[in-house]
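In this view, the complex is presented without one of its protein chains, the others remaining in place.
Up next, chain A:
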């Protein structure tokens, strides 16, 4: 399979985002060599809890990583752009998919679902949303660590409200 122009463009973009300083690619008689001059031009921005542009910061943060992230991490993007690989170390916002009263800990047993520093697996319950005595489980969209919880226990949350920020785990 020959590399097309679009393939090469894509490789260049990924190379730029990665922490690699050199790339030597051979493919069926074609050869592509890429090399970065000096330090990366993209600044290293620390992943912050109140990132307002996770997609943009994800690009910047990628440059600081030692691994190449090609997969969408599954985090909910703030502006819904899923064509941008979100595999950076920026914390992802978990937004309320329902309206109601959000419980960070179980009202009956006191089991804590969400608190800063807690490690969670994808699909794990990180809170309960209550509306009219019906409880719905809110699940973590990624495996990672809860950076911060943006609402108080038993706060009313409108649809779309940011409930917490989860720092996705590094990919294997």
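In the analysis below, a contact is a pair of C-beta atoms (placed from the backbone, for glycine too) under 8 Å apart; a residue touches a chain by one contact, two chains touch by 3 or more; residues count from 1.
By our rule, contacts and distances are computed from a predicted model.
You can't see one chain of this complex, but its UniProt record names it "Biotin carboxylase", from the set "Autoinducer 2 import system permease protein LsrD", "ABC transporter ATP-binding protein", "Biotin carboxylase" or "Cytochrome c oxidase subunit 2A".
Contact residues of chain A toward the unshown chain are 98-101, 130-132, 134, 156, 158-161.
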